[in-house]
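Of the protein chains in this complex, all but one are displayed in their positions.
Presenting subunit A:
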């Protein structure tokens, strides 16, 4: 399990590294908006799977927070792109994120009970860590529009809180 989780985290790290490796091809604002939005949607889907599967109060409460917060941020993001008249643009990072999430969803679907809880929460720690890393090193520095940058910065602070929350739940499950 640890090996598989590490692989998933490494896969995400690779995705972002690969995107960085494209060199001068820094993501554009429409791409950044798409990546950030996608990352939120994927976490909401994972949370819904957890709410449907888990019987653990702390895990379900965490998952409910993920749905609530990521929906709130994504609706702010939608308002912003509408206001800025930007059309989010699909890209390789978004696609890779979606593929990794689908693989994880199928993997988690085979688990139940404490095994599911542990795998889900550990994935949430790894996922938020990776997304936060991407925000810090790639998305925020690349963002051109001030309002988009500021939304991403608030998002980073929020997801750092999610990471700590997930880490806390993970220690409780031990």
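Following the convention adopted for this analysis, a contact is a pair of C-beta atoms (placed from the backbone, for glycine too) under 8 Å apart; a residue touches a chain by one contact, two chains touch by 3 or more; residues count from 1.
Going forward, contacts and distances are computed from a predicted model.
Set against the options "Sugar ABC transporter substrate-binding protein", "Dihydroorotase", "Cupredoxin family protein" or "sn-glycerol-3-phosphate transport system permease protein UgpE", the UniProt name belonging to the omitted chain is "Cupredoxin family protein". Annotation: of A:55, A:82 or A:168, A:168 touches the absent chain (contact as defined above). In the full complex, subunit A contacts the hidden chain through residues 65, 68-69, 72-73, 75-76, 154, 157-158, 160-162, 164-165, 168.
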